[in-house]
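Sending over a structure as structure tokens; questions will come in a sec.
Only one protein chain is missing from this complex, and each of the others stays in its spot.
Chain naming follows the written order as A, B, C and D, and within any one chain the residues start at number 1.
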Amino acid sequence: MSEPLLEVKNLKKYFPIKEGIFKRTTSHVKAVDDVSFTIGKGEAFGLVGESGSGKTTTGQTILRLTEKTEGEVWYKGQNLHDLSKEELRKLRPSMQLVFQDPYSSLNPRMRVGEAIGEALLEHKLATKEDVRDKVLEVMELCGLAPYHIDRYPHEFSGGQRQRIGIARAMALQPDFLVADEPVAALDVSIQAQIINLFSELKEKRGLSYLFISHDLSVVEHLCTKIGIMYLGSLVELAPRDELFANPLHPYTKALLSAVPIPDPTVKRERIILKGDIPSPANPPSGCRFHTRCPYATARCEEEVPAFRDLGQERYVACHIV
Amino acid sequence: MEHIVEVKSLKTHFQTGEGVVKAVDDVSFSVKKGQTVCVVGESGCGKSVTALSLMRLISSPGEIVGGEVYFEGRDVLTLPEKEMRTLRGNEIAMIFQEPMSSLNPVFTIGEQLIETIIEHQLVTKKQAYEKSLELIKKVGIPRGESIMKSYPHELSGGMLQRIMIAIALSNNPTLLIADEPTTALDVTIQAQILDLLGQVKEEFGTSILMITHDLGVVAEMADYVVVMYAGKVIEEAPVKELFKNPKHPYTKGLLKSKPIMGRRQHTLYSIPGQVPNLADLEESCYFSDRCESCMDICRVRMPQLREEADKHHVSCWLYEEVVAQ
Amino acid sequence: MKQFVVRRFLQMIPTLFGVSIIIFFLFALVPGDFLDSNLKLTPERAAELRALYGLDKPIIERYFTWLGGVLKGDFGYSLQYQESVTSLLGKYIWNSFILAIVTLVLTWTIALVIGIVTATKQYSWFDGVVTLFVFVAMAFPSFFFALLMIKVFSVDFAWLPIGGMTDTGSTATGFAYFLDVAEHMILPVLVLTLLGVGSLTRYFRTSMIDVVHQNFIRTARAKGLKERTVIYKHALKNAILPAITLLSFELPGLFAGAIIAEKIFSWPGVGSMYLGALEFRDYPVLMGFTMFLAILTILSNFLADILYAVADPRIRLK
Amino acid sequence: SGSNDTTSEKPSETKDITKISDVVHKAEDKTKIPEAAKKRKDTFVAAISKPGGVFLPHFNQNGWDGNVYSVMFNALVKTDETGKQVPGLAEKWEVSEDNLTYTFHLRKGLKFSDGSPLTAEDVAFTITLLHDPAYAGFTDITRAYIKGRDEYKKGDATSISGIKVIDPETIEIQTEKVSVETLELIGGSVLSKAYYGKDYKKGNLEYLKELYAKPLGSGPYKLEEYIPGQEVRFTANEHYYEGKPKIERFIYKVTSGDTKLQLFQTGETDYDGFTANAETLEELKKLGFANINLYTGSAYSYLDINHKRSYLKDKNVRQALIYGLNRQQLVDAVLQGYGTVANVPISPVSWAYTDEVNQYKYDVEKAKSLLEESGWKVGSDGIREKDGQKLKLMYLAPNSGGTNDIFIPLAKENYKELGIELVPELLDFNAQLAKMKKGDYDLASVSTPMIGDPNDAVGGFHSKSPANDAGYANEKVDKLIEESVSVLDIEKRKVIYKDLYKELGEDPAVILLYYRKILNAHNARIQGFEPSAFTGILSSLPKLQIE
Partner (left out) sequence: MVTIVETKKEKMQKLQAIQTFSPWKSAFRSLRKNKFAMAGLIFLAFMFIFCFIGPFFSPYASGATNVAKMHQPPSSTHWLGTDQLGRDVLTRLMLAGRISLTVGLVSMVLSIFLGTVLGAIAGYYRGIVDSIIMRLADILMSIPGLPLLIILGAILAEWKISPDYRIYVVMLMLSVIGWPGLARLVRGQILGLREKDFMQAAEVLGLRDRRKIFHHLIPNVVPILIVVATLSVGGAILTESVLSYLGLGVIPPTPSWGNMMTAANSLMDFERRPWLWIPPGTAIFLTVISINMVGDGLRDVLDPKGKR
């Protein structure tokens, strides 16, 4: 493995749940609960998981958009959560984020050109004279047409907005990109274009990714290492090929079986997860997945499975593996 | 099977500084009772605008400038506002593409769910509350009670999307318009939602007009597929026919672009070029710029949508006899 | 939240101290004192009186004397009215208060309705007429409207009394008294409302225009809600949030702003008394009333902050 | 008086400006009396501005409270229509040969409104009270120079030696210095010793505050109710020494300047005073039911001159300032003709008035030559200068009063023609006075209050007077002033004043502007009205009747 660019150690993020008129904190949503992984330079790490399992929160906490509850995030040898505001700001261009919801992440009163170009000027990556060219360049790269440059976000379709978000992040030529469902809203053709762009940059510029998605086919295509999240924690972490060839955790298996196949004639056998979906505020005892696991035993109800290292960069948290 | 919705030559345009954006231009299609029609197409080609036009929810600077939309025989576009209102959320429900901004930030999820039910059904608040809880559970969100009390900003994207779905399903609509209902969901939940939609369809005979990019979902859900490009329908066919036998070069490109699990390629195929600017279109096949089998006529005249094979319509000069001459 | 409230409340104390110091010293800076306005006084007698009133002491000492009194609930003794400031203000403040409250309620109701209607029907003729009207109200000083109304309603049509709070020599009690006062209130309230409603209408209109373009309004419509519900429930609650801030300076503003109306309509409010106190440099009264306004302002700002936090779930309180 | 039949239509053309009261207009159509007024069968409503609620003579802090208490209290010595002192509670009084001892004889059977007797003891109590070290009112009793005052005020004496109660109806007061002010000071309103002196201890007057709002006097009316900011209500006093007033109830109603006329028009008030001008007069006449009075008041307006300024010490400059100011035009524009140019510092209504002084008719040429004479030459910018100093005068004016809009442009224009630049500075009244005390001004606009004794107006011109902030100094004037206050005989004083005014004309202390007319009107249903420049409605109040 290449040298680690980002190291996440025991990251936790709890959101308080407040009740009553005085909004007293009654309990916590453990959105991210003890997550550790590393991403090497030029590596794409795929984060897959149930919706609400804390993927976005993980991404945002890593970039310190919300303050962590516990844990460390080492990036290029610095603990991001220890940096001063100004130090962090200086570091920002090198680690970018593509937001899950493109619309709300765009300032409604800012034209697309400025949205993409402002940070370039701010970090002196472009001059007033050439910023427009640079913006047009990156827009083209992300599948946006030049005439889009003077439009406002609401004048775009959902997919176009997503591309604006990508272009905005890419314009800064980051070393590390957290992409939160960057292609979910895109049609397949553009999707392909973006994924090609991502892998090209990965290869040519050594750009690293934390790629959050639930489209396993996309993840498979881009990522070399994949983490599966369930209810705030990683349940499985493995290199791509191993994971797809031999998923270990029951949840991973269920996920893989649920990917729809673009062929109306094929009907696949899905693993249907039964049982109630638990709440992150009040997670089940023992293995958090046991309420829905087809193979759950009594032990799973009581004992929290350790995130075991199985060697060859494979980790899993399951008693029965 | 009767038609629930018949869209005839719908035209929706936006007046902008750059000129008139013809987001939907002369679009016709129909949805039959109990059928699921999927609309696919390049992003920005007018799918959402079409859906919004059906609901008559286009707001300034957009305007529906022509066409008819028949819902159960009545022209939705000329219906008085009051009757239209009884349709919305009740007979026709819609799931919006961007759930985060589509829910009112200052009301709780519960309030927003309950009010929809109370508006269209003769139930007490209590009953509506029960029903809401049930819906939340149905769409796969745990801790319904505390979700009812949360505000939209406290939920994850996927959860919001499911709340939107719950709201749309709350009155068992005759027609459900779903604009990318599962994009924010992981596959297990997506499967669950798709199952749910299937169930609803079964149970209430609901017709679904679904907009999606996920060809896997299309393959799974659709009975019939409409492909749009630059504000126009360029191809439509029953789902199996379309996947088996795509005709329009754009459709072919789309199918080719889709990454498929287990079949990894070094680079994915993608259609070259850009969707043309909808504000400044010239008489031609709008796809001609990007088409690999572009002919001279493609650059000067627009092909008509015509039935090519059984129930398979396509709009491409490749299939017009005229060209052969 | 509780912590926020407590901390915010505690912050009010130093603020009030700050205000009292500034105000006290400002008044001390005002040229002339209570005795200067009396032309007939000989300088010896004036000096004697100055000593009796304690006006000859150094300002710091006077401040602490005053502060000492205030902490014991004693706001001092009016020079001009020869009465304790608290009881003096008590006599007038309620008259101003009812005027202010009624005006406040009216202004807000009217402004809300008009603001909403003009926003939803932006650029309609109604919007145009209201806008024109608002600007007319802005272009003429309040005394013009007061005089106009007196002329039309009291003199020409003789429907309403010209001024005062009750009929001359009236001995009415109970409901009759209430009616009497209500009748006398109509014109001043009308004038004050007219003055306040214009700007508020603009604020509401603007926030509404902003809100009705949001996606969630589209959602509400898609749910088939009545247009009324969409606007008055979904849009309004969002639009009213910024207005909460306005509410906080509206009430104190009304007390201060009613001075002219009170004068023209001979309304026995605190405004004209305040003007008189200023004219005669009756410091205790000035300090008392100003501190009352200050407390009112600070308290309403405090309430507005809390209300805002309660009303807008997105605001996180630290 | 009301019986005067001559109705002069053009007041400004009235030749004899000494005439005190000229009924301009009598109601023509009593049927026009508004219903609101007709309904009040037993009540007379007069307007008042801003009473403050201190209804105790000598303790009130504003003039309106004075109006209120004077309805309820009587003084030993009253002022009549011409400003002369005439018997009030005292039937008569004697002054000793040396003008130092005053003996008052009270009327028989005087009673306070609660029926208790009013005696010399009450008079003695009142005067003693005013000497109390804690007394913080505006009556400066020390200026009456009563014997033993300092021993009482500053020492341990328990009484004032100069006050002797001879019998219940006679009191003798010894003073140490002759002064024209003495009679007015000691002949003021009388307070009941039984009521106000019950808890009296020397050096502590706190207890009186309780009684400010509960007055007990001997005047024609007694207090029924005071509604702050709205009304003061009275009922007739059956014990009043001139007999119980015929109108049972009397109300002072608080009105605002903006709506006075409308309140009168609709019958809300029976009596009010108005700004005298042609339009108001015309409106009042149109009403038909108004009896209108127009007369010259006892006050006048002037521009104060700062004599500490070297350039204003020069008599020529001061004279030029008067000659060069078109005062008749000011009267015409500012007062719309409802006033008269003033040349002596006393109103024509006073016994001391004379017009045998320099009239200072508007004369630009004369003014210019006076300035030239003093060496003020016109500079390149049209402003005169001397020794490098420009003749720029800072003019202070109070922002209230509302005549600045008219006065300033005209005066500025007049002086500009002379080559003088007038730089106006508008200030709040109190601030203006403070600035004047500091001497930071050249000219300042002043309106006098009602002037009773002529000395009130000129006393401040004495070079040693503590009130002489302006720094005017003229030996002859000093001498005449001293003389004028040391004789009590009016005829003798008249002569002295004539000389004094002449001298003040030659060496002007101030720039006299004008005497204003006073305009008031009462509803014709009220009969027996004789308003006066000195006493307002007070002198006629007990005699009024409702038709």
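Operating definition for what follows: a contact is a pair of C-beta atoms (placed from the backbone, for glycine too) under 8 Å apart; a residue touches a chain by one contact, two chains touch by 3 or more.
Small disclaimer: the values here were computed from a predicted structure and weren't measured.
Colleague: Write down which of A:K90, A:R205, A:K267 or A:R299 is the residue touching the left-out chain.
Modeller: From the options A:K90, A:R205, A:K267 or A:R299, the contact with the absent chain belongs to A:K90.
Colleague: Taking the full complex into account, what residues of chain C touch the chain not shown?
Modeller: Contacting residues on chain C, toward the hidden partner: 11, 14-15, 18-19, 22-23, 26-27, 29-31, 123, 131-132, 135-136, 138-141, 143-144, 147-148, 150-151, 198-199, 202-203, 206-207, 209-210, 213, 241-242, 244-246, 248-249, 252, 256, 275, 278, 286, 290, 293-294, 297-298, 301, 304, 308, 312, 314-316, 318.
Colleague: Residue by residue, what part of chain A touches the chain that was omitted?
Modeller: 60, 63, 65, 88-93, 96-97, 99, 101, 104-111, 113-114, 117-119, 121-123, 128-129, 131-132, 136, 146-147, 149-150, 152-155, 165, 168-169, 172
Colleague: List the chain D residues touching the unshown chain?
Modeller: Residues of chain D in contact with the hidden chain: 258-259, 261-262, 279-280, 283, 329, 332-333, 399, 404-406, 408-410, 412-413, 423-428, 431, 434-435, 440.
By our rule, only the chains that are shown with their structure count from here on.
Colleague: Indicate, using Cα centroids, the chain positioned nearest the centre of all protein chains shown.
Modeller: Of the chains present, the most centrally placed is C.
Colleague: What whole-Å value do you get for the distance between chain A and chain B if each is reduced to the mean of its CA atoms?
Modeller: 27
Colleague: Return the distance between the CA-based centres of chain A and chain C, expressed in whole Å.
Modeller: 53
Colleague: Counting only Cα atoms for the centres, state how far chain C is from chain D in Å.
Modeller: Taking the mean C-alpha position of each chain, the two centres sit 38 Å apart.
Colleague: Listing for chain D: what residues touch at least two other chains?
Modeller: Residues of chain D never touch two or more of the other chains.
Colleague: Mark out which residues of chain C touch at least two other chains, giving numbers and ranges.
Modeller: 215
Colleague: Which bits of chain A are touching chain B when the two form their complex?
Modeller: 15, 17, 48-53, 56-57, 100-104, 143-145, 147, 151, 155-160, 162-163, 181, 184-193, 195-196, 199-200, 214-218, 220-221, 244, 254-256, 258-266, 270, 272-273, 276-279, 281-282
Colleague: Flag every residue of chain B that touches chain A in the complex, lowest number first.
Modeller: Listed in rising order, the residues of chain B that touch chain A are 14, 16, 18, 21, 40-45, 47-48, 97-101, 140-143, 146, 154-159, 161-162, 180, 183-191, 194, 213-220, 222, 239-240, 243-244, 253-255, 257-262, 264-265, 267-271, 274-275, 277, 279.
Colleague: Quick check on the complex: what are the chain C residues that touch chain D?
Modeller: For this pair, the touching residues of chain C are 30-33, 36-45, 49, 52-53, 79-83, 91-92, 95, 143, 146-147, 150-151, 154-155, 158, 161-166, 168-169, 263-269, 272-273, 276, 278-281.
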